[in-house]
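What you see is the complex with one protein chain gone and the rest in place.
Let's look at chain A:
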Amino acid sequence: MKNDITELTIKELLNSLAKKEFSSIELIDAYLKNINSFEENIKAFITLLDREEIHAKIKNLKFKIKNLSGLPFSLKDAYITQDTTTTAGSKILDGYKPKYNATVYQKLLDNGAVLIGKNSQDAWGHGSTSENTDYDIPRNPYDLNRVAGGSSGGSAAAVAANMVPFAIGEDTGGSIRNPASFCNITGLKVTYGRVSRYGAIAYASSLDTVGPMAKSVEDIAYILSIIAGKDPYDATTSPNPVPNYIENLSRDIKNKIIGVPKEFFQDGTDKEVIQKVRDALKIFEKLGANICEVSIPSIDIGVAAYYLLAPSETSSNLARYDGIRFGHSRDKFTQETMRRIMIGTYALSAGYYDAYYKKSLKARTLIINDYNNAFKKCDMLIGPVNPTPAPKFGELISDPVQLMLSDVYTLTQNIAGIPSLALPCGFTESGLPIGMQIMGKMFSEETILQAGFAYQQATDWHKRKPKL
């Protein structure tokens, strides 16, 4: 057994707990020790629960029947947690204590997992760097002068710094994949409707997805098995049966066809990023997959479509924050959030609705067609997650157009609804993590997890750790 139990995989942790090699209390304390050591620099949490409170929760667990008994985790602060402060990263909700639980949280609780904190994020999910927050900005564990990514930046930083074995993020236009890629962890954006959004504070309801962030594809499969499935409280969840993601994980990928969309390697993309993704494709070839070039021509227009669809939906979703029933007044929105609300309000207003909102819904159809056409030729697609490694603080947040373009490779999957798995595929010469994404057909999580698992069996990028 490894000396540091916080480095174990979820499978190893559960085995060790079952064999009583260590107790849940010892495990939690090991993670809390890391939090004590690193949180001052990393700022991965908005709210941390008391040690005594966490211990009490573990003592109340009924062990044998639970799948994740005693396993600690954290949630992006976008998830409603009964009687535990939930802010979505915004002062509007400062001090807000919800009176019910998000389904994803309830499912993890029902399986014996133990919440230890709520992660920092861009307010309402509005951002790609987690700088748009009213709380402390999370820092990248690989370089404290750089962003952890966003909007689920705190969750990615917490996993990378071994503060938790896994976290739940939320992805509306890359918000799980982008920070996963910047922080050298694995993150899954699920098919729209695969995991319940009930109790997830809405950013853009037709794009929002709930997904796991962890140290490996195998860990992701464990968590997805628990959180996926139909929820009577979210009418958009799919009735499709949930496959056994764990049992089928090690199926090989021989003769699978991997499409490489040429538009994902466009000018302006960092050369080292391109090189590392190309290197990864060679590994897939060695594993028996076939590579072919495909085209997603609408990727550029996807940025414009996303920045109409998402702000339109968010202007409507955030209208509920009127400071009457809960929360504080609307002057407390950040400038970034105000801009998104105003873009959406304008795009939905009389006289502009057809030219903007309706037009973007039509663009969405064309984007879906592009992906469908590509998937006629292949089983999955691979490309980079981000055009660059993690930027320094302040590099993107001040320029709205540059901020939009930084999301170019992660927006269209949300518009189309397809799943995408982000995983580490190398480092820059300066030591910054680089991530790739494996995109699949609707509800093909099983396939992309198998491909990601095969890759992680053949490589060890995901096992590299930051020096903290």
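We adopt the following convention: a contact is a pair of C-beta atoms (placed from the backbone, for glycine too) under 8 Å apart; a residue touches a chain by one contact, two chains touch by 3 or more; residues count from 1.
Basically, contacts and distances are computed from a predicted model.
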Listed names "ABC transporter ATP-binding protein", "Asp/Glu-ADT subunit C", "Electron transport complex protein RnfD" or "Biotin-requiring enzyme", matching UniProt entry of the absent chain: "Asp/Glu-ADT subunit C"
Selected residue (touches chain absent from view) among A:55, A:262 or A:339: A:339
Contact with the hidden chain (one of A:55, A:278, A:358 or A:465): A:358
Touching the absent chain when the full complex is considered, from A:305, A:438 or A:451: A:305
Residues of chain A (touch criterion as defined above) contacting the omitted chain: 96-100, 191-193, 206, 232, 235-236, 238-239, 298, 300-301, 303-305, 307-308, 315, 319, 322, 324-331, 333, 335, 338-339, 341-343, 345-346, 349, 352, 355-356, 358-366, 368, 400-401, 404, 416-417, 442
